[in-house]
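One structure below.
A single protein chain has been removed from this complex, and every other one stays in its place.
Letters A and B mark the chains in the order given here, with residues in each chain numbered from 1 onward.
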Amino acid sequence: MRLACPCCGERSLDEFTFLGDASVTRPDPSADDAAGAFHAYAYLRRNAAGPSDELWFHNTGCHAWLVVTRDTRTHEILGVRLAQDVALARTGNRKDVRETSA
Amino acid sequence: MSRGTSYRLANGGAIDRSRPLSFSFDGHDYTGFAGDTLASALLANGVRLVARSFKYHRPRGILSAGSEEPNALVELRAGARREPNTRATTAELYDGLDALSQNRWPSLAFDILAVNSLASPIFVAGFYYKTFMWPAAFWEKLYEPMIRRAAGLGRAADAPDPDTYEKVTAFCDVLVVGGGPAGLTAARAAARSGARVVLADESFALGGRLLAERRTIDQMSGVEWCSSMTNELAAYDNVRLLPRTTVFGAYDSGTYGAVERVSDHVAVPPDGTPRQRLWRIVAKRTIVTAGATERPIVFGNNDRPGVMLAGAVRTYINRFGVAPGRRTVVFANNDDGCATIADLAAAGIDVAALVDTRSATPRHIADLAARLGVRAINGVITDVEGRHGVKRARIRTTDGASLVVDCDLVAVSGGWNPNIQMTTHLNGKPRWNDAISAFTPGDLPKGMSVAGAAAGEFSLTACLAQGTRAGAAAAAATGFDAEPIDVPTTGDEHVAISAFWHVEGSRHKALVDFQNDVTAADVALAEREGFRSVEHLKRYTTLGMATDQGRTANVNALAILAKLTGKSIPETGMTTARPPFTPVALGAFAGHHRGHDFKPSRLPPSYDWTREQGGILVETGLWMRPAYFPRAGERDWLDTVKREVETVRRKVGICDVSTLGKIDVQGPDSIALIERLYMNGMTTLKVGRARYGVMLREDGMVMDDGTVARLGEHHYFITTTTANAAKVYQHMQLARQWLWPELDVELASATEQWAQYAVAGPRSRDLLSSIVDPVFDIRDATFPYLAAAELTCCGGVKARLYRLSFSGELAYEIAVPARYGDALWRRLVDDAHALGGCAYGSEALGVMRIEKGHVSGPELNGTTTPSDIGLGSMASKKKDYIGRVLGGRLGLTDAERPTLVGFKPLDRAKRLRAGAHFIARNAEATAANDEGYMTSAAFSPSLGHWIGLGLLRRGPQRLGEVVRAFDPLRNEDNLVEVVSPVFIDPEGARLRA
Partner (left out) sequence: MPEAMLIETTPFARNKPIAVPGLVVAYRDGVTVASIAAYREKAVALSDLIEATYGVALPAPGRRVSSNAITLQWSGPGQWLAIAERGQRGGAVRDLEAELKPIVAGLAAVVDQSDARGIVAISGTRALNVLAKGVPIDLHERAFATGDVANTHASHIAITIARLDDTPTFELTMYRSYATSFTDWLRSATAEFVHTQPR
């Protein structure tokens, strides 16, 4: 499999490290239901058969964390975005997300 | 057939008759020519019996002329280079080639275990499951050795492979898989457009079937046309030709695996040249022109030497100038196979009969037979006879008559299967094509196209046209405008086929899978016993599970099963082909990475000195860390480590700690990030001070520990453990980029910038005072415990000094730019010697940290919370940090959890070992009574006996209690006393001295 890093271009899988689901976000630790929310954050996964957002680290590349949208049935890569941009966009701090799309 | 009889034709063939090569098979010497395969050379010498089969030890000859060969598997080369299961049909002949037949004892002609053939009722399909059911103990002692002796596939070399292998990555616009007529035209069309092209072919000569057929293209013979195409392609800068290279697998994103047999065609690889080269080819477009594989027809004794695929017969005649027999019967269900009579006749080989399974032979075939004077029969061969080779064929005509024809060669053709493997490796489902009675490619992976015989186009005209079009299209798709190219012209041929698979009513075993000895009766038995799914059939009978993946077997088996179940072939299905297409040596996958080079090694600054001293190194991750430094007179490592520990505790020692991960943190939000990463508070850390810190995972378990030094207002310098350096760096990047992207903080790995040495022991300050430049005051009052400073040493060398202690002694860590690491180390060693000190390694460091109750890797094992290892009180209650919320879960705060304490053996002479489990003194040693385990153990030179650290249920409340340390793996059961984990200097007076 090859991933197109928005910084480095298309690279082979062995340059990257997989972490896990990118669709979960760290809950508010001060919320009343923090314990339950953190449990879900750490352990509960959709495990979708189809397009899934995943966190990958470009380990022997630019050291950027990436949000990779991968079809888990076919390994087709539907898009790769810089995780920092995605995270900033989520909080309204950034509009232009650097990405490479298929 | 006696040895020495030449079956070499007087002329013809793409062999170099001016270059004779000698070789040996089963100890007999023979001669062949350059351009031969081992198979063609054996046939030329009249050797027909070349192997015994896997299960029944049936005599086997040469079935094919390619990589699909299921029979003619030999052991090639001798000694450390011995390689079993080598296909004689692809092994290129070289001078001095040495091969042995397999699976025979004592000799090929007289094989005692051929008795398996008589005992075949116990070897039928599923025999593994039926015959050897019980008693289970018999498996190891009786059944398995017996099966292994009886059924085998050659012997692997028992010495290390003396050759080298390598791995290469190649990128191209267009990859062409297979160099037959379609592949050559595809490559040429793409090459002319300027696209970067890679063309790979299994054989040592490009041309595929064209080298084996008597065809004319553009007024040239097939061989001439192939060499002119090869020359043209070789002249392009943008083309890489890879003969002797099998593309063995298709992987995601246009990645293909291929193995190049760089030196397989010479006895010993030239100096520096690898034996094989593994190619990882990344292609924007791929054209599969892998050709097709001929199928045999299933009839009695169809595996006897002398039964050969019709296409292979033509290959041996036309490409190698060899007569595979003297008198032939051609048996086919299609025009292409029937037309073999023309090649036989042209080579002067008798054709005793043409047996066409079709009720009506097409006019042009009938005419051909008449012209050549060949007797044409509509019917089937039911059996061939002859123990070690075909002597006669029993024929049953369509109208029921029987006749026997003497012959020594049966050229058989059941039609051709397109080589679609590459199109199915990524789960592509093939489609059944009735017109050619074969599977053709279905949906293709992105970027792949198929042309020629692989696409089910069996006429040469179609192959040339399709290849040209596919090459131009692939180039255009990658942005290269291909100029129109004329399709080479050739004559028409007939390729009609009428499906025919299995001759029923034969007297003898009719083989379906030759390599795994699966017969038509086995398929029928499997069906009767309910194994009707093709996947079940495969696993029950082992059909298609040999090294050839059933290339000559699968479709025949499917057809037989389909008939038995009354279904169509496409309804019956097709098993999935998986990489590799043909076997690949493990050495090729390893490449450079074997032995010493298995993985890269990282060498710390004291490495050279350590080697000079005969110091012992230990792998920690990729690092080679000095473990201990033996001296003359020391009996074992324990002696050495004891001396090193005592020296540190009494005088001074130096230890290379450069391998610790070091991360530079700068930016206005540095402290905000650090506070979220560490469970303990860091905000109060002042510039010029360092603090111990613990990082948790989000699930509340300890991830790593280390130190944080504050070097400036917004500048921190973090150390991690050696083992976790990369993990912590990634984790910190995740926190910065993903969890809290708004934080303005930058990280830089600085591990390799600094050579860093621990200087520990009561004389450490004395030692450093001669190293640190005198303008810097390192007395306790100005540079107390946990101080950190940027300063200079040794006359102006940039340095950093930290007052940290892992050993529990007065200790420092001094860092200099790595270029000075070797020199500073030598200087420290010399100065330490002058003070009665010495260098110490990671072993002594480990002993001292156990004596001091400091946790390390064995305690930070991913299952321990801060409280488990006695660090619970460090956790800040004033902030959130990674791991806080989930660390508060009931299960993780349970007072019953095993918690860190120290252990002393009741009998002080006993040795303690990590891994022993704790059980109450009078309790039984059962899992239910398990109360924790010993994490670390060491002989303490300071105490004079073994000590341990471990996790014991409610440990801190049980000080003074005696428990069992039970170690069933090493058969040890010691009584140990539960004590404080801090064995020496519990007040910490030494490190603050």
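As a convention for this text, contacts are C-beta pairs under 8 Å (C-beta built on N, C-alpha and C of every residue); 3 or more make two chains touch, one makes a residue touch a chain.
If you're wondering where the values come from, they're calculated on a predicted model, not measured in any experiment.
Novice: Who touches the missing chain here, B:29, B:443 or B:752?
Specialist: B:752
Novice: Touch as defined at the start, partner being the missing chain; which of B:545, B:672, B:823 or B:962 qualifies?
Specialist: Only one listed residue reaches the unshown chain, and that is B:823.
Novice: I'm checking contacts with the chain that's been left out. Which of B:398, B:459, B:730 or B:770 qualifies?
Specialist: The one listed residue touching the chain not shown is B:770.
Novice: Touching the hidden chain in the complete assembly: which of B:34, B:366, B:794 or B:835 does that?
Specialist: Looking across B:34, B:366, B:794 or B:835, the contact with the absent chain belongs to B:794.
Novice: On subunit A, where is the contact patch with the chain that was removed from view?
Specialist: Within subunit A, the residues touching the omitted chain are 7-9, 11-12, 14-15, 60-64, 82, 84, 98.
Novice: For subunit B, which residues lie in contact with the unshown chain of the complex?
Specialist: Subunit B touches the chain not shown through residues 164, 166-171, 196, 270-274, 280, 282, 592-593, 596-597, 599-605, 608, 623, 664, 666-668, 744, 746-755, 770-771, 773-774, 793-797, 816-824, 827.
One rule holds in what follows: only the chains that are shown with their structure count from here on.
Novice: What whole-Å value do you get for the distance between subunit A and subunit B if each is reduced to the mean of its CA atoms?
Specialist: Those two chain centres are 29 Å apart.
Novice: Residue numbers of subunit A touching subunit B in their complex, please.
Specialist: 1-2, 10, 12, 17, 19, 26, 29-30, 34-35, 38-39, 41-42, 55, 57, 59, 63-65, 74-77, 82-84, 87-88, 91, 93
Novice: What residues on subunit B touch subunit A, complex-wise?
Specialist: Going through subunit B, the ones touching subunit A are 169, 251-255, 280, 282, 427, 446, 698-699, 726, 730, 733-734, 737-739, 741-742, 880, 884-886, 888-889.
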